[in-house]
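What follows is a set of notes on a single structure, which appears directly below.
A protein chain is absent from this complex, but the other protein chains hold their places.
Let's look at chain A:
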Amino acid sequence: MFRNYLKIAWRNLWKSRLLTAVNILGLAVAFTASILLVLTAAREFSFDQFHDHKQQLQQLYISVHHVQGTEERSNLPMPLTPALKQEFPEVKAASRFMDASGMVRYRDKMYGSDVMGVDPDFLRMFSFPLLSGEKQQPLRSLSNVVITERMARKIFGSAEPVGQSLEMYLEGRWKTFIVSAVAEDVPDNSSLEFDMLCRFEHVPAYADQKDAWNSSTHEVFVQLSDQATAAAFERRAKTFVNKYFAEGIRNLQRDGAVPGKDGALIGLHLMPLTDIHFNSISSSGGAISRFYPYMLLLIGIFILFIACVNFMNLTIAGAFSRSREIGMRKILGAFRGQVIMQLWGEAVLVCGLALLAGMAMAYFLLPGYNALFSNRLSLNLLRQPWLLPGLFLVFVLVTLVAGGYPALMIARLNTIKVLKGSLLTGRSNRVRNVLIVTQFVISSLLICCTLIAWQQLNYLRKKPLGYSKEQVISIPVPYNVDAELALTRMRNQLSGHAGILAVTGTDINMGRGRDGSSATSIVSFDYKGREVRSHWLRVDYDYVGAMGLQLVAGRDFSRAYGTDSSALLINEKMAAQLGGMEAALGALLPVEDSAHPQQVIGIVKDFNFKSLKEEIGPLTLNINKEWPLQYIFVKVAAGNLPGYMNLVKQQWQALYPGSSTDPSFLDENTDRQYRREQRFSGIFISAAVLAIIISCMGLFAISVLIMTRRTREVGVRKVLGASVAGIVTLLSKDFVKLVLLSVMIASPVAWYIMEQWLQHYAYRIPVNIGVFLLAGAIALLVAVITVSIQSVRAALMNPVKSIRTE
């Protein structure tokens, strides 16, 4: 019996090769796309899931209710962790986590390396397995380091790393360490990343700040005991906060800050480690909105659904030719269940072929997909326990939806009517139309969203930021180079060259450099009995000129004044905070302490020093050498930009041979801020294109079927004198109406969704009606072309031939 079914299925598929091809190809492409999208989403969801104690691991963060608004951050003061361990028995283990160094030296060779300072608990809390060396207490001694396998191979080659000594660049000096253990490489889906671990005592400024409650520099992770809950901890933390943050609370009270929901001005909170990837409070976290991976899953489902609809429509349309066989089978003694099983089995066969093809395609496309969207996906993600059963479930669901409904419909048909050939097809047309409309609603929705996202991205890139970004080269200064000296030397080297307009320095890059890093530095101090908070930016002479900032009052930093190392430039937002331009200019601000106030000498026009997702905040610029420079900015003339870039690289190499740095133009950097948006809009565009292609494949196949059925009608009409254009219109009209209806349904939905999405951006485009018209035009055009291919063919046929066929 089964063989009989298989034969029938195979012969049927072969007989209608075109439809089969559309079905299998469409479904296969949809499976491929869905698999890739699910993998992308699965990677996001897999972050930090590999830790054995993930249930108990939490990151600490602090919320402070300022007068200006609530601040939530994961940076905490150094003495907090020891105090925490003493006062909270439910904290089983805790570790601070902070950058210690970026440079190590072994036998006079230097290596860039991400060295993190942690407490000894760190390796007990997190599941970063040790491969060799001291496995119990690898960080017992202050001079021990733990190194990852990859880094060990890079530095020591094939030699045994454990017991080797190497040097680390710490606060301007080289210090010797001994490798005590080798750890497995940090998984790619870990929020916490490191090449080496050393004791927290080695982090910059540890000696000064180890008892300072007012300076927050690093993150803290805790492991609660098994019975403890985060809520209970947070309740108990209130007394703790009142004890240690008393001064801060007093200041907030004085300024008239309003407490949060829990009634506290400052609160300590926990967030589960597994959430930090989706959280913007955590510095280590990915700040990825959960919206994105869910969106990807949704798009995957959409695409799969569209392909299923094709399958359904084609099967129902093809049922006409199958119904005689089914009717005869029923007369020969087939139960309805058997008929349904047979038809469903055929669907399983087709879907199975499509799934195999789709999996093969996904396997071969994965490297290209990763490269295209700068993802790091691997098939290892399939090892997640929910994924494979999920895939199987989806597959069964697809066969049920795509094959089950048509099977049920065909099996229900009246046997006698089928055999007499008087089958009514009116009802199935309505179902078909609804399905086609659904397909095109989804397609137009994706097109609309893509267009709006693309416009917004374009707007972010093109919007003037208030400073010159095209002609400024940013050079990150390596850890082991004295930045002040490097700036002076670069100034001297470049000053003679034509086209070099200015050379200056800063401690925070604009946008994200090639190293991908960005930083924020905020100071707060009391001024006239009120707390004032401001972004804090170290610059150097000529910064205003090089960046093309506009001075609206006062003067720029100048070498002519010896006292400018304690002078400040502020932006308009900061001036407003200080009580307006007049009041601000010349004001003495007690930034570090009230004994040495710093004077505001000028006010610059507001510019977007952060990404356009954020409003411009108060900003203070200084040239105080206490804040080390990290970047050298070179302003060059317009014109031969690559030439200037080469010049800058050459000069750097001449000054520091062997020291590598990776300069970039600031506009590259600001573009890089929107990498995630670019990645997602890339995926969106591909999905939209796929959706419309698959929808049109279905439309094409349906129109083939309909044209064959209406061949005689067309013939008769032509004999009666209808023009080709008239017939094409007649045949395409119905489809065009369906597509128009779809666009009309999709537009408001797209408008709503994208309006929500745009709320993430402080600077955004208004959604205009043109987008929907354009999306409609695209969908319509593609659909009309698809249908016309068939209707023109039908219209051009020799009527004598088509009439004779019957």
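What we mean here is this: a residue touches a chain if its C-beta (ideal position, glycine included) is under 8 Å from a C-beta of that chain, and two chains touch if they have at least 3 such contacts; residues count from 1.
Operating definition for what follows: contacts and distances are computed from a predicted model.
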Please identify the absent chain by the protein name in its UniProt record; candidates are "Amino acid ABC transporter membrane protein 1, PAAT family", "ABC-type lipoprotein export system ATPase subunit", "histidine kinase" or "3-oxoacyl-ACP synthase". "ABC-type lipoprotein export system ATPase subunit"
Residue touching the undisplayed chain, where the options are A:F50, A:F335, A:F392 or A:Y752: A:F335
Of A:L356, A:L372, A:I416 or A:V434, which residue touches the hidden chain? A:I416
May I ask which residue of A:N12, A:T217, A:S566 or A:Q599 touches the chain that does not appear here? A:N12
Where chain A meets the chain that is not shown, the residues are 1, 4, 7-8, 11-12, 15, 324-325, 327-336, 338, 415-416, 419
